[in-house]
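Shown here is a partial selection of chains from the complex, left in place.
By written order: A and B. Residues from 1 in each chain.
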Amino acid sequence: MTTDLTQTTTDLYERMRATNPLVQCITNYVAMNYAANVLLAAGAPPAMVHTPEESGEFAAIASALTVNIGTLSPNWVEGMIAAAKSANDAGKPWVLDPVAHFATGYRQGTTTELLKLNPTIIRGNASEIIALGGGQSAGQGVDSGDPVEQAEDAARTLATAQKAIVAVTGEVDFVTDGTRSVRIAGGSDLMPKITAMGCALTALTGAYVAIAPDQAFEATVAALANFAVAGEIAAQSANGPASFMIAFVDGLYTLDAPTFKANARITAQ
Amino acid sequence: MTTDLTQTTTDLYERMRATNPLVQCITNYVAMNYAANVLLAAGAPPAMVHTPEESGEFAAIASALTVNIGTLSPNWVEGMIAAAKSANDAGKPWVLDPVAHFATGYRQGTTTELLKLNPTIIRGNASEIIALGGGQSAGQGVDSGDPVEQAEDAARTLATAQKAIVAVTGEVDFVTDGTRSVRIAGGSDLMPKITAMGCALTALTGAYVAIAPDQAFEATVAALANFAVAGEIAAQSANGPASFMIAFVDGLYTLDAPTFKANARITAQ
């Protein structure tokens, strides 16, 4: 299965680069610029359209939608809900990134509403997924206080309950649909030192599921492998978090399919 | 005429760098940081003041206003309108960047309102200008689906109807006042791979028209030439979009008038 997945994700990588899917990203103020540059470099044009006056209309045009709750306010929450409903109506996949959903009542309430709208994929760090899966998390702010391994059971529970793909990202990523599950290694320990890296990964996951809505599990694995491969390469030339950030975007742009395939480290569980 | 324009735009370049005009930028969330850094590096202090509670008051203080509709919401639209009205009342020039105005009804309606307020300059990509000029565009998201050449007639029509300068930017830029028109070559094919590059150019156009409100045509050409020259130089040291983005800002900062003049490629049509 691992060999198959490496080939499948490499094929998805090539297809995403060739297709340039339009991805609507409703993400936080901190991440908007970096996520857009990551998507463009990876091969998918982003569109940041968030207000309820147009978010639903645009979700019907875009090939996929991603929603990240990093910096909420009422207008944005309304826009997220309108966009997710429209994506559902149009049969378009959508990805939820429930940033620090446990930190305040407002975040919890918003996340509960969004989960009712059946995200195709849920991506979070270990603390976020543990808390969604009903466990006790050590998270406080936006960073994870827990290792990925401790979130695997919660991820399976959440995936089954939500009939969604769940991705837990961290030192080694974990993806499950409730039954199947894989780990993706790679990346760099500089990644958590840069803000918006997880948000950008959520956006990229949207680009992959846009071109393979019927293979959401494989699309998620491909997005994570793309990040892990580019991150590992970028770390070789970085002097710190900011030069890593630059090398990473350059690396996403110059990456090719043979390098993707040779460096993707996907292992079945 | 071309030789004259090269000298005229070089003079404007020197004057802008010496004058440091204060430019009010109402732009989208994605572009705000990069546009501000581009303006600062080029020589003009930016001020991002958008809310209707103060946008009009500030437009009377600033030397020029730029309005970009990339990430709309009602508070911002109200602030744009208040600022444009105030700029008009105070006799200050203002620049409109109608990002993907054709994508949703909300964008169309907002653009219609803003066009009634007589922008001094309208800058867009080919798809945006074709759609404004009454043509059939291939655009969908924020990127142009059309080449600049196909937008030249629409640009002339729009310039005449609006009594405005119209700039179509792309591989080779095109500027017209309805009668005169020029092309500006240069730049890099990495530019469309970086988000907010067009938005930053709109902001810079504001800096030029701020110091030459009676020469809006020449000011627009100067801004585009400044971008094209700095872009061409930056591309020589870039490894990809992100390192280009950095080299470009550095290059705007270190550029001087002789280099500007020697590398500006402006041709009359």
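What we mean here is this: a residue touches a chain if its C-beta (ideal position, glycine included) is under 8 Å from a C-beta of that chain, and two chains touch if they have at least 3 such contacts.
Given the structure is predicted, the values throughout are model-derived calculations rather than measurements.
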Quiz item: Beyond the 2 copies placed here, what is the full number of copies in the complex?
Solution: 3
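Going forward, only the chains that are shown with their structure count from here on.
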Quiz item: After a C-alpha superposition of subunit A on subunit B, what does the rotation angle come to, in degrees rounded to the nearest 5?
Solution: 120
Quiz item: What whole-Å value do you get for the distance between subunit A and subunit B if each is reduced to the mean of its CA atoms?
Solution: 33
Quiz prompt | In the complex with subunit A, residue positions of subunit B that touch it | solution = 28-31, 33-34, 70-75, 100, 103-107, 140-143, 193-196, 238-243, 245-246
Quiz item: In the complex of these two chains, what residues of subunit A are touching subunit B?
Solution: 22, 29, 32-33, 36-37, 40-41, 45-51, 53-54, 57-58, 61-62, 75, 245-254
